[in-house]
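Have a look at the structure below before the remarks.
As you look at this complex, bear in mind that one protein chain is not there, while each of the others sits in place.
Note that the chains take the letters A and B in the order they are written out, and that residue 1 is the start of every chain.
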Amino acid sequence: MSIATVIPAFVTRESFIELEARERAQALMDPGSWRELVGPFDRIESPWLPMQSIAPQSDDGCVVLKGTIAGQSSVVIALEGGFQAGSIGEVSGAKMTAALDLATRDSQNGKKTAAVLLLETGGVRLQEANLGLAAISEVMASIFALRQYAPIITVIAGTVGCFGGMSLVAGISSYILMTREARLGLNGAEVIEQESGIEEFDSSDRALIWAIFGGEQRVGMGVADELLQDDAKEIAAAVQRCLKAGLPAVHRSQQIDLYRDRIAALDTSQQIEPLTLRKRWDSKQAKAKEGSAR
Amino acid sequence: MNKQVGLRGKAWFQALTGVDSPMGGDPGSVLTADTELGEDTARFLCVVPDPKARFPCVRRGEVGLEEAYTLATRVREVIDHGENLKKRPIVAIVDVKSQAYGRREETAAIFLAAATAADAYASARIKGHPVITLIVGHAFSGGFLTHGYQANRILAFDDDDVVIHAMHKEAAARITLRSVADLDRLGHEVPPMSYDVRDYARLGLLHKLLHIQDPDTPAPATVAQIQKELIDAIADARAGSTDLRNRLESKGAREMRKAGLAARAYMEKQWSGV
């Protein structure tokens, strides 16, 4: 009996969640194939944070690696959840947009270049408010442009999750991969409680938060594609599968009729039970209906 | 700012289109109309408050699930019907409080609904439809990303009741641990933080700030003025590229987004380097 079979998988597994953004990005690329672009030593930092007595970071919390994944030209963009909750500011947004635009340019010139986004982010960085919001609209515009040529794969591993405007970035991606420790939504529970009251959402109810935003639910209800273990190798393999599959026939954010009908069918007189919704929106059913999507 | 958000949007939609009710089958919160504008027939869209909306958390003019999917549907109709014709303009009239802050919305994946509407607007732009956004009141966070921020050209009224921002003042104060007074003061020092549309205009994201008489009540002369501005913006969009580079190449951007432009220049230089 080999050692590998007696040691349970979770012992030999390398956690992805415990890695910093830079290490996460590196774990997905072919070893030796990548270079970091506009890295920490270029020192392009947020000019707005120090004006508000907040320390900036030398990469503004956004790591861009260009290289190959299973031989295919790719750019991996990873947000560092440990810095300002992965929020999007002027610089981090510009780095994302620029990298996506260059991937589009290469793809148009015959060198198809896919993008992998590692999103750990609360959305707009409020200290850069309007430039953060503008940056998200520009990141989205760049994704729409690249998506005509090459897939965009969003990975949400945890533990920050993907919220605010950046949840739209996930929503327009070709694929969304999540772990059980990841959450995805437009407004977090705290924001809803603040804006609409505790009757609407009790943000201390952890079980409810996971039932609504958690990876298992999002994949189960078909608004994300694969549920993965917190294992760097497994996540890398899933990214490779998506790259191999290439562009989906229809992007999820273009399946308007399917989702519009589903929303119309909801009983809105009371709160919606997440598990019931998951069963009703089962992803296999969604695939069967894809033919009718626009 | 004690006026209800969305009423001004509705007033301008009616003044510009002569229409005051939704298209068949649409929720009461989304107004759509096809109206002559210069030599074009433009599709106008606006999200308005519907006190009787099915979803409770959108009744004050927020953009929710039905609003997003309806916008997506109505924008895609323009794309689908215009394949081989002159690309029809799309005009988004924006006066939105925010996205809907509700549990039902999150459970039913409002992020995807919002993405779907933004996708439709961007797809129209990429296919050559001039997409023009006219901000007459509020344009907030996820509401603006869903409805308006993918436009080729953004116009806004130069008026104290026009507010474009990532989060309303009270919430931003809570989250950044500041007082509302602090935020106001900070807005003058840090333009992207400002709630004043004139500071927003300095960021170079707007095509034009429009100085008009009485933005609350559209008078015939003002309506004619706005129609002309829309026609000019459409012509400008047709003459330009279908991406958003105009926002980065503007005079404002060169002054206010130096760090972002530097990041972009470095990225371009290093991308093909050894």
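In this section, a residue touches a chain if its C-beta (ideal position, glycine included) is under 8 Å from a C-beta of that chain, and two chains touch if they have at least 3 such contacts.
In the analysis below, contacts and distances are computed from a predicted model.
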*Under which of the names "Aldehyde dehydrogenase", "Na(+)-translocating NADH-quinone reductase subunit C", "Inner membrane ABC transporter permease protein YcjO" or "Malonate decarboxylase acyl carrier protein" is the non-displayed chain listed in UniProt?*
"Malonate decarboxylase acyl carrier protein"
*What are the shown chains that the left-out chain touches?*
A
*Which of A:S58, A:Q148, A:S204 or A:T276 touches the chain that is not shown?*
A:S58
*Would you mind spotting which of A:E20, A:E190, A:D205 or A:D257 touches the chain that isn't drawn?*
A:E20
*Given the full complex, what residues of chain A touch the hidden partner chain?*
20, 39-41, 43, 45, 50, 53-58, 80, 82-83
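The rule is simple: only the chains that are shown with their structure count from here on.
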*Which integer distance in Å separates the CA centroid of chain A from that of chain B?*
24
_Considering only the defined contacts, which chain B positions touch chain A in the complex?_
54-57, 65-66, 69-70, 72-73, 76, 80, 98-99, 101-116, 118-120, 122-123, 126, 141-142, 144-146, 149-150, 164-167, 171-172, 174-176, 186, 189-194, 200, 203, 205, 243-244, 247-248, 256-264, 266-268, 270-271
*Residues of chain A defined as touching chain B within the complex*: 35, 37-38, 42, 44-48, 51-52, 60, 64, 66, 90-91, 93-95, 97-99, 102, 124, 126-138, 140-141, 144-145, 148, 164-165, 167-168, 170-172, 184-187, 191-192, 194-196, 200-201, 212-213, 218, 221, 223, 251-257, 259-260, 262-264, 266, 268, 271-272, 274, 277, 294
